[in-house]
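Of the protein chains in this complex, one is absent; all others appear in place.
Up next, chain A:
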Amino acid sequence: MRVRARHRLGDFRLDVAFTGPEDGITMLFGPSGAGKSATLAIVAGLVRADEAVVAVGNHVLTDTAARIAVPAERRRIGIVHQDARLFPHLSVERNLTYGWRRAPKAVPGERRIERDAVIEVLAIGHLLDRRPLDLSGGERQRVAIGRALLSQPDLLLLDEPVSALDEARRGEVLSFIAALKRFGLPMLYVTHREDEVRLLGDHLVRIEAGRVVAEGTPAALLPGGLVTGEAVAPGLVRIGSETIAVPGLDAPVGAVVRVSW
């Protein structure tokens, strides 16, 4: 994945360039208002930048100099937003298969994301007949992720996918997202939380005030070390005033634990 974008929005100037691995999660990390979501909208083709190049694999999706601008509906880019945006008039099953039914027919030898595998990985099999309005926030987000995956995207964009959830649901959905790596597709993940970068990131792009200030592996760019905290729920540790997700941690609630950070 290759992204270069220059765009003016009122007083705000976005000028970013980065690359991401074709397999794994690229974290677009920075404070709110840094231009992360604007970058994502340009990648998705929902915003037309003044100057941009967006390429996924061998496909050039945007190249303003060459007048290339593939419309959003033909980009094969899945998006998961903070709010799930499920279609309220369709069942969970119809939501899941909305993009699946519209995806191009499978080419022999092409990687295909299977419906049953997605339902299993996201543990949403028991929800298929339900209506989106009857689901909890975490369930909705899992269905939204499944719906995007099943549209057979070449790239999956996740725009703060867990920031609207409470702490317990957040940890749960984060471990589901970590499990998506087995589908072997590139993901671009926008967040302002450092623990999500440590947990999920294979590649880190740090953005501040519309510019890329650092790019590399999370381990190299984030200061590390062991810290002491208190287990507050399975997979969650409170350190000072922050709660971070530590998937797989199974210490009793209230126990003092040391985690690498």
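What we mean here is this: a residue touches a chain if its C-beta (ideal position, glycine included) is under 8 Å from a C-beta of that chain, and two chains touch if they have at least 3 such contacts; residues count from 1.
What we mean here is this: contacts and distances are computed from a predicted model.
According to its UniProt record, the chain left out of view corresponds to "Molybdenum transport system permease" among "3-methyl-2-oxobutanoate dehydrogenase (2-methylpropanoyl-transferring)", "Glutamyl-tRNA(Gln) amidotransferase subunit A", "Molybdenum transport system permease" or "Multisubunit Na+/H+ antiporter, MnhB subunit". Of the candidate positions A:7, A:36, A:81 or A:170, contact with the unshown chain belongs to A:81. Screening A:59, A:102, A:126 or A:258 against the full complex identifies A:102 as the residue touching the chain left out. If you put the missing chain back, the residues of chain A touching it would be 44, 46, 72-79, 81, 83, 85, 87-89, 98-99, 102-103, 131-133, 147-148, 151.
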